[in-house]
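Take a look at chain A:
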Amino acid sequence: MNWGEFFAMNGYAWYIWGSYGMALLIFIIEIVMVRHRKMLTLQQLHLMRNAEDDMT
Partner candidate 1 sequence: MNKLSLLGLLSLVIRRDLVLAMRRRADVLTTLIFFVIVVSLFPLGVGPEMDMLRKMAPGVVWVAALLASMLSLGRMFSADYLDGTLEQMMLVPQSLSALVLAKILAHWMVSGLPLVIMAPVLGLQFDMPAQALWVLIAALLLGTPILSMIGAVGAALTLGLRGGGALVSLLVLPLCIPVLVFGAGAVEAIVSGTSVGSHLSLLGALLVMALVFTPWVTALALRISME
Partner candidate 2 sequence: MAINWFKYSSPSTFYGVAGKMVPWFAWSATILFVAGLYISFFVAPTDVQQSEAYRIMFIHVPASILSMFIYLVMAGYAALGLIFNTRLSSMMASALAPTGALLAFLSLWTGALWGKPMWGAWWVWDARLTSELILLFLYLGFIALHASIDDPRRADRASALLAIIGSVNVPIIYFSVQWWNTLHQGASVKFTGTSMHVAMQQGMYTMMLAVWSYAIAVSLLRVRCIILERECKAQWVSELAEVRQ
Partner candidate 3 sequence: MLEISNLACSRGDHLLFSDLNFSLSAGDLLQVQGANGSGKTSLLRTLCGFMMPATGEIRWCGQNIRELGDAFYAEMVYLGHLNAIKDELNALENLRISAGLAGCKVDDKQVIAALRRMGLRGRETLPVKVLSQGQRRRVALTRLLLSNAPLWILDEPLTALDVGAVGLMQELIGEHLLNNGMVIYTTHQPLEVAGVATRWLALS
């Protein structure tokens, strides 16, 4: 079996790769979003910390 045949999936390429592609996309988006959220939270915490440091 060669790779071209493998990717053609006997004519179902669109459906199969569409499914797995969407799965990959969703997983990547979710991970990126969680990391982004964590970055924002940490930024916020740094801001709060700096504000406290200024007061003391």
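Selection rule: all candidates are chains of the complex that A comes from, given by their letters.
Basically, a residue touches a chain if its C-beta (ideal position, glycine included) is under 8 Å from a C-beta of that chain, and two chains touch if they have at least 3 such contacts; residues count from 1.
Remember, predicted model here, so these are calculated numbers, not experimental data.
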From 1, 2 or 3, the one in contact with chain A within this complex: 2
Sites on chain A touched by candidate 2 in the complex: 6, 9-12, 14-16, 18-20, 22-23, 26-27, 30-31, 34-35, 37-38, 41-42, 44-46, 48-49
